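Yeah, one chain of the complex is gone here, protein chain that is, but the others are all in their spots.
This part shows subunit A:
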Amino acid sequence: MALSVRQRQRTSQGIQYGILIVAVLVAVIFADWKTIYLKFFNPDVIAAQFPEIITTALFNTIIYTALGFVLALSLGILLALMKISSVAPYRWIATGYIELFRGLPALIVFLAFGYAVPYAFGIRMDTYVTVMLALGIVESAYIAETLRAGLQAVPKGQFEAARSLGMSHSRAMITIVIPQAFRIILPPLTNEIILMTKDSSLIYILGLTAAQYELTKFGREAISNPEAGLTPLVVAGVCYLIITIPLGMLARRFESRTAKIKK
């Protein structure tokens, strides 16, 4: 029996849906719902997380991420400009920096700023400073590469038009090229903020006081009580989504607004 192309597509799609439904049904039938409820979604444990999970943990996660992002963005812009500079040593320094911090696991950089740098220079750094440096420096390497691509995606004629109107090199970059580059890189930049929000959890390897706990550390401390099960981690996970999903929505809204201008 010969099937038409469309019939074959329909059959293939039908089989895929079928497999999906069967998989879900199997999971639902064989799952131990009572245990799941008690271990992961225990209402008493959930209630016990509040208000600290918001006032301390969620708050700290946002602060750590924001501090890191401010540094990452500033350094990232500087590095991206160095990377496309006509001065060769600038390019070498930027390339070396980017390769180094993009290649190292973030955990190692956190350890470096948490222990190695303080020992090496005999200084004590505030936890917020450590996190800002570690997160900011790791992320700046990624942001620099993204921004460099964005800067190079702005047509050369834009820069030439700005220069021909009498703008200096730096004025043309600041007023004309960089704003357009940011529009281009908004989607990958959103990704990087989201990755950063999650990477802020790496500070668990530093010694923290309870007031400095962020979501992951807060959750881990809570599950050290065997009665709590894993519910605190589920709550912490939901809190991450409370940050990251609106960020994604905000970026999409901004994107569609720029797209609408273009229509």
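Everything below uses one rule, namely that a residue touches a chain if its C-beta (ideal position, glycine included) is under 8 Å from a C-beta of that chain, and two chains touch if they have at least 3 such contacts; residues count from 1.
Just so we're on the same page, contacts and distances are computed from a predicted model.
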Options "Electron transfer flavoprotein subunit beta", "Nitrite reductase (NADH) small subunit", "Putative TIM-barrel fold metal-dependent hydrolase" or "ABC-type polar-amino-acid transporter": UniProt name of the undisplayed chain: "ABC-type polar-amino-acid transporter"
Selected residue (touches chain absent from view) among A:93, A:167, A:195 or A:247: A:167
From A:14, A:43, A:96 or A:155, residue that would touch the chain that is not displayed: A:155
Omitted-chain contact residue, chosen from A:18, A:179 or A:246: A:179
Contact footprint on subunit A, counting only the chain that is left out: 155, 157-158, 160-168, 171, 175-176, 179-180, 183, 261-263
